[in-house]
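Below is one structure. I have some questions about it.
For this depiction, one protein chain was excluded, whereas all remaining protein chains were kept in their positions.
Letters A and B name the chains as they come in the text, with residue numbers starting at 1 for each one.
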Amino acid sequence: MSEYILELKDVNFKYENAPTVEEPALKNINLKVKKGEFIGVIGSNNSGKSTLCALCNGLIPKALDGEFSGQVLVDGQDIKDVSTAKMSQKVGLVLPDPEAQLSQLTVYDELTFGPSNLELPREKIFEEADRVMKLIRLENFKERSPFSLSGGEQQRVAIASVLAMNPEILVLDEPTSNLDPLSTQEIFEIICKLNREMNMTVILVEHEVELMAQYVDRFVVMDNGRIVLDGSPKEVFSHREVFEQIKMFIPTVTSLAGEIDEEYRKWGNYEYPITLEEMIKIIDSRKE
Amino acid sequence: MSDMSMYIPGNSFFHKCDAKVKMLLLVIVSIMAFLFHSPYLSGFLLIVGAVFNYISIGNRMFKHMLTRMIIIMMFFLIILHGFVNPRGETPASFFGQEISLPFFGAYTYEGFYLGLVFWLRLSSIIMMAELFISTTSPSDLIHGLHKLGVPYNFCFMVSMSLQLIPISVREAQIINSAQRARGLPEKSIVDRFKGLLPMFVPLVVSSLERMERTSMALECRGFGNTNNPTSMSDIVIRKSDIALMVITLLLLVACVIIRIRFGSFDMTDHLTSWADCFRLVAR
Partner (left out) sequence: MNKEVVAHIENLEHTYSSGHKALIDINLDIYKQEITAIIGQNGSGKTTLSKHFNGLLRPTAGKIFVNGKDVASRRVSEMAREVGYVFQNPNYQLFCPTVLEEIRFGLKNLKLSDEEIKARSREVIEEFDLRGMVKKQPVTLSSGSKKIVALASVYAMDPEILFLDEPTTGQDQYGKTKLGLLSRKMKQLGKTIIIISHDMDFVAEYADRVIVMNESRVILDGTPADVFSNEEVMKTAHIMPPQIYAIGNHIHAVSSETRLSVMELAKVLAEGDYCL
């Protein structure tokens, strides 16, 4: 067994049915993910983030057509050798549009739907569904139609229904892009809890850079189908020039520290802050 | 309107009854209702159905769409048949008066009788259907269909469409607002007709896009992996279900025997007064 739970080696992919896009969606991607890591993937629209997500659970190249080369290993197994259904027990994928992911008549049916497709024993399915329901706190919605819930609640159900398959890696493709700030915060807290308490490996694609900076262990920055930066949040955000070049913002506190670089270094800090708390702590300590 | 199904959750005998048993009950009642040409058996079935419904869903049965339909049908069928049924001969007397419509002629005893019989037949079936629909959760219904041999994918499609209707309705409303806000004319019928295209295209495009995402999400949850997923339905056939089934089947057999020995009790040709319409056998 390899020490990495997910490994992408020299992956290239070009969509078949994309007449408007001539360039490949992914170019020469190499990525190694350790068990329990919380990775944030950021980049502009069409930089290849969603394609990367679909790759992790084998939807690419199996369900979506295109030219694929390279190798994707999940827990040491090549995704090409495993069916999408089997893969769903290794990698759970959550999509941006909560409503489109739901199909069942009640929230509870939604939780049992995936495992029942895998023909798992009834008792085990109920056990998993009950566990997940507690974890994501959906008890009050158990018998409700998922379509009668708010967007944030629906996204929680979508996450729960994927977790009911008991995957080792959770991949989320812009899960909060249609939600209000309060629900966004709630989803982030759930994801963080899964990572910290259950040691779930998480790959999160998002636009909310400032919010992500509070939670993730590692950032992968993509541009135009390539990975341009990969490292700890501090490391990544220290490359301000790269972000400028790919027209992306870094957390305001980081650019603020950048603006007063000379002065900032005199304060005895060598690393830029990436979260509000850090910045405030630095300012406070300076005045004391 | 977030829920298209007419299911009313509850805990009664019929709620716990297996969907297959209830389907069978519906089929048997439908056969029985058409066995005799007399108001008595179908009238009896209608009353039994109403009692069953009341036991299961209580007062809500009176507000049920199907109950309303039965009442509307009563006026419609009994009045219409009275005037227009071709077998109508004897004009009925309303306190010594005849009522007639130009072109159709008088209201007849035969027409009334046939209208009544027809209404009772249909409404007894609708009453049973109401019992079935309001006590069977859509997911049990789908499981039941699947157990009866309908392919899983088809059953899934049925339940999925049930969900999509309200979503599409909501989307259509938003699109309609969006186009009206762009000055889409809304005065005449011609305007409305012209307005169909700006409604239709966005609706189709957004449905297609959603279907694409839905199919991806379903794939991720192992849909299509098997034709025989683990059944999650809690409902099992109980002894009382079997008893209910046996009683109805026996009743059906008895009715069939009576029908063969004594005929269909058709009174249409012997009607000369209101009282005649409610006789079981001719004088």
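Following the convention adopted for this analysis, contacts are C-beta pairs under 8 Å (C-beta built on N, C-alpha and C of every residue); 3 or more make two chains touch, one makes a residue touch a chain.
All values reported here derive from a predicted model rather than from experimental measurement.
Q: Who touches the missing chain here, B:Ile8, B:Ala106 or B:Leu184?
A: Residue touching the absent chain, from the options given: B:Leu184.
Q: Which one, A:Asn28, A:Thr106, A:Asn178 or A:Asn224, makes contact with the chain that was left out?
A: Touches the omitted chain: A:Asn178.
Q: Which parts of subunit B face the unshown chain closely enough to count as touching?
A: Residues of subunit B in contact with the hidden chain: 171, 174-175, 177-187, 197-198, 200-202, 205-206, 209.
Q: Spell out the interface residues on subunit A facing the chain that's missing from view.
A: Interface residues of subunit A facing the absent chain: 20, 43-46, 96, 150-151, 174, 177-178, 180-183, 185, 207, 210, 247-249, 251-253, 255-256, 259-260, 263, 276, 279-280, 283-284, 286-287.
Methods note: only the chains that are shown with their structure count from here on.
Q: In the complex, go through subunit A and note every residue touching subunit B.
A: On the subunit A side, the touching residues are 54, 57, 59, 63, 83-85, 88, 92-93, 95, 97, 99-106, 109, 112-122, 125-126, 143, 145, 147-148, 158, 161-162, 165.
Q: Tell me, which parts of subunit B touch subunit A in their complex?
A: 2-3, 5, 9, 137-139, 156, 159-160, 162-163, 166-167, 210, 213-214, 216-226, 228-232
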